[in-house]
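So that we are looking at the same thing, I have put the structure below in structure tokens.
Note that this complex is displayed minus one protein chain, with the remaining chains in position.
Let's turn to chain A:
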Amino acid sequence: MLTKTFTVKNKVGLHARPAAVLVQTASKFKSDIKIEKDGRVVSAKSILGVLSLGAEKGSTIIVTVDGVDEVDALKTIEELVNNNFGDPE
């Protein structure tokens, strides 16, 4: 099981397209992927879960990955977050 903490840096936070991109990416992996914010934990493969976190710009999220492809999964998600989910900023 791997855990890493991130700060959401893109302007709109984890709304709409960024949330959809994250869910679509997470769903490609076999591992169980969870996101925690302010004590609430949701599956990164659930669009409704991710949206309901209300992670605005500047929020801290903790990603936990558990499964056969956990190393790859965490690396991919890290790239995605650092890339601002493909948003220009």
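Please note the rule applied: a contact is a pair of C-beta atoms (placed from the backbone, for glycine too) under 8 Å apart; a residue touches a chain by one contact, two chains touch by 3 or more; residues count from 1.
We adopt the following convention: contacts and distances are computed from a predicted model.
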One chain is missing here; what is its name in UniProt, given the choices "Phosphoenolpyruvate-protein phosphotransferase", "SpoVR family protein", "Extracellular solute-binding protein" or "Methionine biosynthesis protein MetW"? "Phosphoenolpyruvate-protein phosphotransferase"
What does the interface between chain A and the hidden chain look like in terms of residue numbers? 11-12, 15-18, 20, 23-24, 42-43, 45-49, 51-52, 54, 56, 87-89
